[in-house]
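Note sheet for the following structure.
Moving on to chain A:
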Amino acid sequence: MDQTVPYLIDLLAAAILVTTFLIVSSRSLIFYVRLFSLQSIMLGAVALLVVIGYGETHILVSVVLTLLVKAVGIPIVLSRLIDRIKVPKEIDFSVNTTISLLVCGFLVILANSVAEPIISSRPVSTAMVTKVLPISISVMLIGLFIMTSRRKAVTQIIGLLTMENGVFLSGLSITSGMPMIVELGIFFDILVAALILGVFVFRINRTFETVDSDTLRRLRH
Partner candidate 1 sequence: MDSPNGMEKQLVTAAIWIVQLVAVLALPPLVNGIIRKSKARLQNRVGPPLSQSYSDLFKLFRKEALVSATTSWIFRAAPYVVFTTTLLVATLMPMFSPYPPLGWMSDFILLVYLLGLGRFFLALSALDAGSSFGGLGSSREMTIASLVEPAMILSIFATAASAGSLNLNAIASSVSPSISSLLNPSQILAFAGLFIVTLAETGRIPVDNPATHLELTMIHEAMILEYSGRHLALIEWASQIKLLIFFSLLGNLFIPTGIAASVSLVDFVTGIAIYLVKIGGLAVVVALVESTNAKLRLFRVPDLLMVAFTLSLLSLVLRFLIR
Partner candidate 2 sequence: MSVIIFTALLVLPLVGAGVCSLTRHQRMLEGVTVAVAGVAFAAAVRLAFIILAQSTLSSRNALLYVDALSSLVILVVTGSAFATALYSVSYLRVQLRLGAIEIRHVRLYYSLFNVFLFTMMTVLLSNNLGFLWIGTEASTLSTAFLVGFYEKEHSLEAAWKYIVICSVGITLALFGIILTYYSALSIVGGASNALHWTVLIKIAPRLDPGIIKLAFIFILVGFGTKAGIAPFHTWKPDAYGEAPAPISALMAGGLVNVALYSLLRFYAIVTKTVGAAFASHLLMFFGLLAMAVAVPFVLVQKDSKRLLAYSSVEHVGIIIFAVGLASPLAYFGALLHMINNAIAKLILFLTTGNLRLAYHSKLIARISGAIKVVPATAVFYIVGIFAITGWPPFGPFISEFTIATAGFANGNAIPVILFLLIVATIFIGFIYYGSRMVFGEPHHLLPPVQLHPIVDVLIGGLVLLLLILGTMIPPWLWMLVQNAAKVLQG
């Protein structure tokens, strides 16, 4: 088989990880959204490469959906939202950047160890599995970490979507995606989730006049 495709996939996967790290260290909301968009485009590219390189044609739908929904649709919705709610475009951290990056480094190591048994389980492990799987797990964990360490409601949406990107990447890497109908369902769900989350951010902003989740602390105990 042509070695270019796996090589490109590896490269893109690494780039996805880099964008994730950039998200972690970023301070501007808009930049956040753009990075996420970039990440999604690269994800779509990975999927496309899988189609080309491995002949998994059913993923083509995913490619289109990823590009449409994640790379274009959701970023647009989020940017609109950010404009509408007129929040300070700075991001509040509850954990500072240095420590965040350290934690993320640790997460990457953990992801590698977690991926280890999965990789070794297959007698002939493809390059894609060996390289991409750890990256996808890292992206997923970092996405979760972003959610726990950022205060703005919008950043949590992006964290969640990053997580999902990670999961999707892992799906691509080890199983070349799910059966198509399942894939469709998952995409639909994610789209709806993003929309609903957006609606809630909007409503929260309207009601509380802020999207800082620190004010969302009336319900305790």
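To be clear about the criterion, a residue touches a chain if its C-beta (ideal position, glycine included) is under 8 Å from a C-beta of that chain, and two chains touch if they have at least 3 such contacts; residues count from 1.
Picked so that all candidates are chains of the complex that A comes from, given by their letters.
For clarity, every value in this text was computed on a predicted model and none was experimentally measured.
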item	value
From 1 or 2, the one in contact with chain A within this complex	2
In the complex with candidate 2, residue positions of chain A that touch it	114, 117-118, 121-122, 137, 140, 144, 147, 153, 156, 160, 163-164, 166-167, 170-171, 174-175, 178-179, 181-182, 185-186, 188-189, 192-193, 196-197, 200, 203-204, 207-208, 213, 216, 218-219, 221
